[in-house]
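One structure coming up, written as structure tokens, with questions to follow.
A protein chain is absent from this complex, but the other protein chains hold their places.
Let's turn to chain A:
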Amino acid sequence: MGNIKFSVEFSGGLQDLFGQKKIPIPSDKNEDQIQLPKLLPGESLKLKHVIDGLAAKLKGRNAKLKLFVQGDKGFYEVTPGILVLINDSDWELEGEYEYEIQSGDQVLFVSTLHGG
């Protein structure tokens, strides 16, 4: 996956969780790097791998981690109230966790707002 370049963006308050509005992957800043699995030949990078990598950045800060993912089922699920969008389209249209990341993709995590 060495040559796949994509970006992860945050909106609706999630940017405060990660201290960033947008993280390019791979990032030139060391602290922004997210850990992605080593893929076997023929395997492709999936959205779930990216979510795991982002969740790893929040490890040790449980209250914050829960605002992004819930791990009750043994794997990380995006917390209810967060929309995941791939290239400005709801991820339900794209295969959700199993979506295969393409070079140039923009993944956007939006937390719903409630104030009014």
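FYI, a residue touches a chain if its C-beta (ideal position, glycine included) is under 8 Å from a C-beta of that chain, and two chains touch if they have at least 3 such contacts; residues count from 1.
The rule we apply is simple: contacts and distances are computed from a predicted model.
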| item | value |
| --- | --- |
| Listed names "GTP-binding protein", "TBC1 domain family member 15", "Adenylyltransferase and sulfurtransferase uba4" or "Geranylgeranyl transferase type-1 subunit beta", matching UniProt entry of the absent chain | "Adenylyltransferase and sulfurtransferase uba4" |
| Interface with the undisplayed chain - residues on chain A | 11-13, 16, 21, 31, 59-61, 63-64, 66-67, 70, 79-83, 85, 88-90, 92-93, 108, 110-116 |
